[in-house]
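Right, I'll just put the structure down here and ask away after.
Up next is chain A:
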Amino acid sequence: MSRRTIAVDTLARVEGEGALDLVIRDGKVAKADFRIFEPPRYFEAFLRGRDFREAPDITARICGICPVAYLMGACHAMESICEVRVDGPLRELRRLLYCGEWIESHVLHMFMLHLPDFLGYQDSIAMAREHGDLVRRGLRMKKIGNALMTLTGGREIHPVNVKVGGFYRLPETSELAAFVDDLAWGLEAAEQTVRDLAKLEFPEFEQDYHFLALRHPDEYAITEGRLVSNKGVDVSIPEYDTILTEHHVAHSNSLQSEFLEGQRAHLGPLARLKINHDRLTPRALQAAEAAGLAGGSNNPFKSLLARAVETVFAFEESLRIVEGWQRPAQPAVEVVPRAGTGSGCTEAPRGLCYHRYTLDDAGIIQDAKIVAPTSVNQRIIESDLARVAEANLDLDDEALKWRCEQAIRNYDPCISCSAHFLKLTVDRG
Partner candidate 1 sequence: MAAKRKPKLAVWKFASCDGCQLTLLDCEDELLAVADAVDLAYFPEATRAVLPGPYDVSLVEGSVTTAHDARRIQAVRKQSRLLVTIGACATSGGIQALRNFADVGDYARTVYAHPEFLDTLATSTPIADHVKVDFELRGCPIDKGQLVATLASLLRGRLPVLPDHSVCEECKRHGNVCVTVAHGTPCLGPVTVAGCGALCPKHTRGCYGCFGPAPTANPAALSARLAELGQSPGQIVHLYRGFNANAPAFRDESKRHEP
Partner candidate 2 sequence: MPQAASHGVPMLPRPFRIARARREIRNVFTWELVPDDGGPQLGFVPGQFNMLYLHGVGEVPISISGDPAGGALTHTIRAVGAVTDVLQKLRRDDSIGVRGPYGVGWPVVEAEGNDILIVAGGLGLAPLRPAIHHVLAHRERYGSVGIYYGARTPADILFRKELERWRGRFDLFVEVTVDAAERGWGGRVGVVPKLIDPKRHNFDPAHTVALLCGPEMMMRYSVEALERHGVDSRRIYVSMERNMHCAIGLCGHCQLGSEFICKDGPVFPFARLAPVFHLREL
């Protein structure tokens, strides 16, 4: 019985810190624990007793990579409790903000975190030496995403302009219109990116996933819809707790989610594409078709492509919004606190993000629950890892390590959200 131990102290190019324990005995993976030791930060606890209007800004600090997911999740939950609907141009502006985050986050992940794996570089900076145009294109796309967030949210990380009921201050109609050229460029750049990435070699690794995403009757869902899966789940957002339950496992500082019985949910771009491909905007749909992703894909390595397709969508959707947007008179709907429990669910770049709050009649938070996408995906990451490792045992240690890291990066895990620092030990004992 041969025993080899490989240690990767730092899993790089993920957002946060975690570790992986891989134990391989006699050519079989005996254990694959994806450990998260991002120290606990107790958001749910210190939200108790705070005013409901404080929740968006506070929960945004769960994650600097996808703060909009938290801002929006909290706003939607509060608005549902207070029976307020934010519609029309305000809803459009929120969607634009969210598209900005999708662009920023997806492009960051594609170009700076994930693509170097496919092209064999340690990082995008080394990659830039030989693929300068590609990296510069990525940076420019990302900058447009950030600029959208700054325009609508006030700053790219932890936007200050979002509030329950809408916004604090509205941009001018002309400020949105000024984005048309950049977005048109970005749309083409994103299409080119899909074409470029489709040429990459993807490892053969098809799995039978249970994909879960928001689905909306009219649009590619981001902030509203029902929770729909490719295997028959179709429930409303408040029923989230009936399909996903959190539990706390010993090897991790994050809370993992249990999905239905014995199943593991897969959230994120591949799930969204699988469930909502018929809701894609026209050019995004074309791009998906050309890349062979029209019906989604069961290969997690193709999440890279799915992100590219969604980037096309986000540019196309942003363009539509800025071209038609008219500044309304009021930046926000008035919100009067009410006692009750409500939830909000939105599609963070890396998957469904869930918020549930209970308020008293003065709007003071009595209870809060937040489920980050990575804590759901954590389990699927573990099962992927076990399989990827098993399928690649012929690789030498370094290559195996890299392949495992890449498999983790398929999920763009935001360990900050669920918890951070991936340490990979491969024990081939």
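By definition in this document, contacts are C-beta pairs under 8 Å (C-beta built on N, C-alpha and C of every residue); 3 or more make two chains touch, one makes a residue touch a chain; residues count from 1.
Candidates were picked such that all candidates are chains of the complex that A comes from, given by their letters.
No experiment lies behind these values; they were computed from the predicted model shown.
Contact annotation for this complex: of the listed candidates 1 or 2, chain A touches only 1.
Listing the residues of chain A that touch candidate 1 in their complex gives 10-17, 38-46, 48, 50-51, 54, 57-58, 61-65, 67, 104, 108, 112-113, 116, 122-126, 128, 135-136, 139-140, 142-143, 146, 154-158, 160-161, 163, 167-169, 247-250, 252-253, 255, 402, 405, 414, 416, 420-421.
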